[in-house]
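Removed: one protein chain of the complex. Kept in place: all other protein chains.
Residue numbering begins at 1 within each chain, and the chains themselves are lettered A and B in the order written.
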Amino acid sequence: MNYQWGFLDLWPYWPEFLTGAWLTLKLTLVSTVAGFTLGMLCAVVRDSGPRLAQTVVSAYIEVIRNTPLLVQVFLVYFGLASLGILVDANMAAVLALAVNVGAYTCEIVRAGIESVKRSQREAGECLGLSWLQVYRHIVIAPAVERVYPALTGQYVMLMLASSITSQISAEELTAVANRVQSDTFRAFETYIVVWLIYLLLSLVVRLCFWSLAQLVFTRRRKLGTSL
Amino acid sequence: MSVIVELKNVHKRFGRDEVLRGISMSVRRGEVLAIIGPSGSGKSTALRCIDALESIHQGEIHVCGHQVHSAQLNRRQLRQDVGIVFQSYNLFPHLTVEQNIMLAPLEVKKMHKNEARQLAYDVLSTVGLIDKLDAYPEQLSGGQSQRVAIARSLAMKPQLMLFDEVTSSLDPQLTGEVLEVMRNLAQAGMTMILVTHEMAFARQVANTVVFMHEGRVREIGPGSMLDAPQTDELKAFVGNGL
Partner (left out) sequence: MPNFSWLHLGFLLQGVLWTVVLSVIAAVGGGLLGFAIALARTSRSAWARGASLVYVQVLQGTPLMILMFLGFFGFSLMGLHQLPAIVAAGVAMTLFSSAYLGEIWRGCIQSVPLAQWEAAECLGLSRWKSLTRVVLPQTLRIATPPTVGFAVQIVKNTSLASVVGFVELAQAGKIVNNSTFQPFIVYLLVAALYFMLCWPLSAWSKRLERSLNVSHR
């Protein structure tokens, strides 16, 4: 193989890679927060909402889980444009990612909610707590703690999947890679570098979630046991 | 002494199974009523009906001025007047003992945090577990968990306390500490209804004992009635029990 490796050609582009990686993280953060909130609400509705709302949520989940993210991103981007709402690519990216991860979050959190025994809810009701209070104080916290590893995995996958938004020109890491490789003609090296950055970002995201768990789940931090 | 709990001809079905076949009983303020009987007699179901955990299809239930059998019942109001302790304690595993006790006063009675903390302290002293304020339920023994569960219900200052076989899942040595708490509560004048297998305890502490068999009340009387059973069913029951 008579190939001259050109990693050094990429060196002047390190600020761009950094900016791209930073935007990837920002996209991930905002989509995660929005998606988690959406997913939680949907999970509560699926568990004990009115029949009609349950059907709507089920339909939403089935559509998201059976269509590719790429197509969802295109639909959000072009759909909003056709409605006359002009959003920049990054906003459309966040919206599509949040709606996507919201569906998966809902399923994961619902499994967590189902793992909280009915007797726990009964005990809460018998203390005079309202339906909403029972959810807030008795059901949601242990449910989320139990499915936390699954949620972490899902949001790491979200970070990796954000690469898809390069297709609508969101300026995250993969879009940067595409630009750099067409500038330098060092395609393979560019994607190797970006690959390594993504691996690093996966670790960073996992570390963030681990730290969050230590902060929020006081019982687990103090006792070291799982629920 | 006024009657604060009254059951009139209560019927309840689970599917096609009739579990309560017209039971009636009443409890006056400050009284302790013990419900005994073999498994499947409907005792726990009766207790759960009193706190509106199960619905009835015939009859009336009056508790602390609430009409429990009515569709217009305000469950949250009822549950502030009635405290219930379950066989499996049902403590909230992700909260400390203190947080378990403070939760309802904070959320339902909108109590101030310091006031709730003081209340938790007082109520835990009553059950003798003040050193377990910051412990998590998984660090407690069965007997301790049950006492915390009692404290948690007491924190809401109910008029009536229900106990559903609270010592049945405990080892014998742990049962004593829970019964002690219940005895003290009775002596302090709390109105109590307990479903129990502890015959000696029922005899000592209860003003009235109700014997249920296959969904019906067979005998009602003071504790001493266990020494002189009238019906065959009670004769068979105490013959095996004591």
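Throughout what follows, a residue touches a chain if its C-beta (ideal position, glycine included) is under 8 Å from a C-beta of that chain, and two chains touch if they have at least 3 such contacts.
Predicted model only: the values in this text are computed from it and were never measured.
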| item | value |
| --- | --- |
| In the full complex, displayed partners of the excluded chain | A |
| Residue in contact with the excluded chain [from A:13, A:135 or A:198] | A:198 |
| From A:71, A:85, A:132 or A:216, residue that would touch the chain that is not displayed | A:71 |
| Absent-chain interface as seen on chain A, which is shown | 1, 3, 62-63, 65-72, 74-75, 78-79, 81-82, 156, 160-161, 163-164, 166-167, 174, 177, 181, 187-188, 191-192, 194-195, 198-199, 202-203 |
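We take it that only the chains that are shown with their structure count from here on.
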| item | value |
| --- | --- |
| For chain A paired with chain B, centre-to-centre distance based on mean C-alpha positions, whole Å | 46 |
| Complex contacts: residues of chain A adjacent to chain B | 119-120, 122-130, 133, 137-138, 141-142, 145, 217, 219, 222-223, 225, 227 |
| Contact footprint of chain A on chain B as seen in their complex | 51, 53, 75-77, 79-80, 82-84, 86, 88, 90-96, 103-104, 107-108, 136, 138-139, 152-153, 156 |
